[in-house]
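Structure provided below as structure tokens; questions to follow.
What you see is the complex with one protein chain gone and the rest in place.
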């Protein structure tokens, strides 16, 4: 059995939910491993990020988001509206959590308290899910012709460096 | 290690979200592979389809849907209501995407523009997820006695031929 790992690196600007389309990178990694039959696990190690499978689209909005990503934001906002104030609609973050975050060495939070108001980002990521597994069959990732793979960070409160972890297992 | 693939084939009538209960087919495939311990990956290659785990129910509504599937439709409709018009509630499909779809050889879309109004189906599928993995232990798929496995196509705009991909890995 072949087992190989890879990490993809991303940077967000911290102004909105940020979507990265990674199908080609996933295909390239599968090809590098030489695995013909097996699985590809795509997993976020960050709790404001998620991984999902969605149709290739051709139009983008004024912010550069694919139309289905923009529409996804709209629906998720109904369930978990953007957090705007401390402990109003959401219980999170809470006093102890805030003190924990602000007390860490070099904490950005100590300088800018509002960045912890990202309850909605955590919950949207939970709803979509931190991981999706894809089948590799005869050397092909089974996404169909028009299926794309997205990694998203729902946290728009600050610029972040993010990783998406890939693992191929198979023969 | 044993690794085997299988595809299940389905046809929808294109009048509603269509649910297929596939637990027995999954169990039969696991038995065929001879795997006693490992995993079964159940993955949709279509972006309007999803895979999920839900209780066996005994009643169906007038459209033939299990009661929990009918109730699932109701909740998902609150988050992503059925798309009815071009570029109103949803940004999708967009001008370029429409032209791409209609321009493909033999495209059904060129004949019936309304079939692309399925933004809600894509987004409902994203919310539920394109894949679910199940554990195989001592030759048994760990669904419990009353856990069923569903493959669903949320696209009710046209009759479709659909595949659900299964992969067993284990010993």
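General observations
As written, the chain order gives the labels A and B, with residue 1 at the start of each chain.
As a convention for this text, contacts are C-beta pairs under 8 Å (C-beta built on N, C-alpha and C of every residue); 3 or more make two chains touch, one makes a residue touch a chain.
Not measured: the values here are computed from a predicted model.
Touching the missing chain, out of B:8, B:57, B:102 or B:115, is residue B:57. Of the listed positions B:5, B:70 or B:97, the one in contact with the omitted chain in the full complex is B:70. Of the candidate positions B:34, B:64 or B:144, contact with the unshown chain belongs to B:144. Mapped onto chain A, the footprint of the missing chain covers residues 1, 3, 5, 41, 43-48, 78-80, 89-97, 99-100, 119, 122-123, 126-127, 129-131, 133, 165, 167, 169.
Even with one chain removed from view, chain B keeps its contact list with that chain: residues 1, 37-39, 52-55, 57-59, 61, 67-68, 70-72, 74-76, 78-79, 127-129, 132-135, 137, 142-144, 146-148, 169-171.
Everything below uses one rule, namely that only the chains that are shown with their structure count from here on.
Centroids of chain A and chain B (each the mean of its C-alpha atoms) stand 22 Å apart.
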